[in-house]
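So that we are looking at the same thing, I have put the structure below in structure tokens.
Missing here: one protein chain of the complex. Every other protein chain is in place.
Then we have chain A:
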Amino acid sequence: MKFTLSWLKDHLETGATLEDILYALTDLGLEVEEVTDRTARLAPFTLAKVLHAEQHPDADKLRVCRVLTDEGEKQIVCGAPNARAGITVVLCKPGDYVPGIDVTLGVGKIRGVESHGMMASERELELSDEHNGIIELPSGEVGEKFTDWLAKNRPEVVDPMIHIKITPNRPDALGVRGIARDLAARGLGTLKPLDIPAIPAAFPCPIRVEIDPALKAKGCPLFAGRLIRGVRNGPSPAWLQARLTAIGLRPISALVDITNFFTFALNRPLHVFDAAKVHGPLRIHPAQGGEELLALDGKTYALRAGMMVISDDNGPESLAGIMGGEVSGCTEATTDVFLESAFWDPITIATTGRALKINSDARYRFERGVDPAFTLPGLDLATQMILDLCGGEASDLAMDGAVPDTTRAYRLNPARVISLVGMDIPEEEQRRTLAALGFTLSGDMATPPTWRPDILGEADLVEEVARIASLTRLEGKPLLRSAPGVPKPILTPLQSREKAARRSLAALGYNECVTYSFIDEQAATLFGGGSDAVRVDNPISSEMTHLRPDLLPGLLRAAARNQARGFADLALCEIGPAFHGGEPGEQHLQATGLLVGQTAPRDPYGSRRPVDVFDAKADAEAILAALGAPARVQITRKVASWWHPGRSGTIGLGPNALATFGEVHPRILSALGVKGPAMAFTILVANVPLPKTKTPTRPALAISDLQAVERDFAFVVDKGVEALTAINAAQGADKALIESVRLFDQFTGEKAESQMGAGKKSIALTVRLQPTEKTLTESEIDSVSARIIEKVTKATGGTLRG
């Protein structure tokens, strides 16, 4: 919403400075976004008089002038054709900044003649585009400030323009008068009365108006108008044009400018029909659908069934409350005008406006809610202005419907106001505030004014009181702890685990990323997503169309970007939601790590090697351990399609998958442009079971003083035999005695097969025996060893390696 200071002063009697007004506006909730105040830039310039002008000795087009200024006579060289003795000019002195040419003046020499300043053109002072000569003022004294002269003679030029942001609840502030009312309530002046003229009816209105019964209850409760005949629709007067220009509107003609003026001055959008182009009565009715209307913006709109239109015998002439039609619009030739003032239902206007994508000042206001009770007074005021500016005579009122009754009242509870705001606002001040805003108070009940459709409950009264009292005055009061003493922990177990996973990943060397929750369809599809259920209907780009089914695609894309920048060795991770459906709650927390390239930079110690599956596995296990997952888990080869089928596994507890690790499928890498291979893991954080008992107490430490014994075994097995089979078999040989079984070596490949036979490999286990009662004898050790060999060979189909 834009307006000028003088426009505000049409409605507000005030001695407040611009600065005070701006502060109050923002503080009241009418946030000032921009102020254009030309006086600041024009402040240095003063009036001067050219005493004498003569030809420059060395240049045809220059004159050397003697100029009388407030600092005495100065010599100024000037190139303007109108520089001559006797004219009053605007002087820019050395040191002044001239906005139109973006120069700070100095004393100069022009073709050998000194020049002490310049005489400005309109363009040089950004007053207009005029640059044919320097400004010649018809009045003014030498030394007078140019801004003072402008204020007296061309006030619109120095009228500050104020642009404020209007929150959706304040349609009343979409008119200058509403803003003035707020400022008056704050105490920055008094609201000037608005006199509604009585319009004598010179003749009966020849255009009947008629609201379709389907719309009377809601869509259009009231439609009124008047025919004014014999008008002259030329350009509007300078003051009106200046107002509109100042707020960025283009003056069109007196009739159109008057409607725009009322839109901004009083939040009363109006429409003018050229009565000569209206045939028969005006009907306000829902469109049947399929009609077309050429609107004032030059576009043709296809109407859908139910949209409100104003039609005459020829069909739709206006999109009710949104935009008029081109055919029945006013032109310079208009002599008879039908002035419309109506009240439209906000929701109906919003729905139609959105469907047709028309953003007009009228729609903007009607959908937020104009004052229904001001429909007729607004019509009267505008009629009077047309009569004043364009002449003619007005008909009687053509009207259908009635002002809708919006009367409602809410209890003002002064104690509750104080309790909610936490500020001591006396009851008397509360009542005075509401009265100043137009509320009617009766006992403790407050009836909102008709221009405040947003006031819908007691809480709204509180807001009005607090806003006018100024929240800047609010002083903080401590919020006491809800319980005394040391606060309890507040994170849920899942939240703690998310944090643990994140910190552990960083400790393992991963750089945490935050990538978008939506990804492109191709990537989503590759990872089992991409269905319509997770599709964003109005994506902002084709890269962000589907909710991510997994965190890996985002990280892989990030890896590709980093590779393109020359970073080949990457350890990236993310902890965040993945979406398995499009319903609220169909999301789950993943912690994903991605390794690409080498484990380390080149160094003298040979630390560098390509990352492999067991790097990813070790990290996955470390995170699971940090999350409190049990040490003993199962590893299966049941993995999703984006993993390398032979080089990946799922870590689980029975049917409950905790994590997947492995090499990313090469086809995925090439689809996402990642130079591989790439290792990764995904942890399903919520699947890690919570501890059964929640006590910080550890179980007692059972350690034996008896000597533990370690024995190594090597087995020859088929290549496809998994180490875990052997380990579990060995473990089962004597559950009490065997403390741990670890695989410490494997021998595979061509050399191994040449020694042990085709399709064979060797694995070596170390078994640690921990007696608890007495030291083991050799024979006891031998018997356990034999059982281990028996179990392992049986489970793996292998043999002890000789």
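One rule holds in what follows: a residue touches a chain if its C-beta (ideal position, glycine included) is under 8 Å from a C-beta of that chain, and two chains touch if they have at least 3 such contacts; residues count from 1.
Criterion: contacts and distances are computed from a predicted model.
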Identity of the absent chain, which is to be given by its UniProt protein name, from "NADH-quinone oxidoreductase", "SUF system FeS cluster assembly SufBD core domain-containing protein", "Phenylalanine--tRNA ligase alpha subunit" or "cytochrome-c oxidase": "Phenylalanine--tRNA ligase alpha subunit"
Residue among A:Asp60, A:Glu428 or A:Asp603 that touches the chain left out of view: A:Asp603
Contact with the hidden chain (one of A:Val113, A:Val421, A:Leu653 or A:Leu743): A:Val421
Touch criterion as defined above, residue of A:Cys330, A:Ala571, A:Met756 or A:Val784 at the omitted chain: A:Ala571
Candidates A:Pro426, A:Gly509, A:Pro630 or A:Gly797 - the one touching the absent chain: A:Gly509
Listed residues A:Thr407, A:Ser442, A:Ser482 or A:Ser542, member touching the removed chain: A:Ser482
Residue of A:Leu91, A:Leu547, A:Leu669 or A:Leu776 in touch with the missing chain, whole complex considered: A:Leu547
For chain A, the residues touching the chain missing from this view: 26-29, 31, 167-170, 346-347, 350-351, 354, 367-368, 419-423, 457-460, 462-463, 466-467, 470-472, 474-479, 481-483, 487, 489-492, 495, 499, 502-518, 532-541, 544, 547, 555, 558, 561-562, 565, 567, 570-573, 575-577, 579, 582-587, 600-601, 603-605, 607
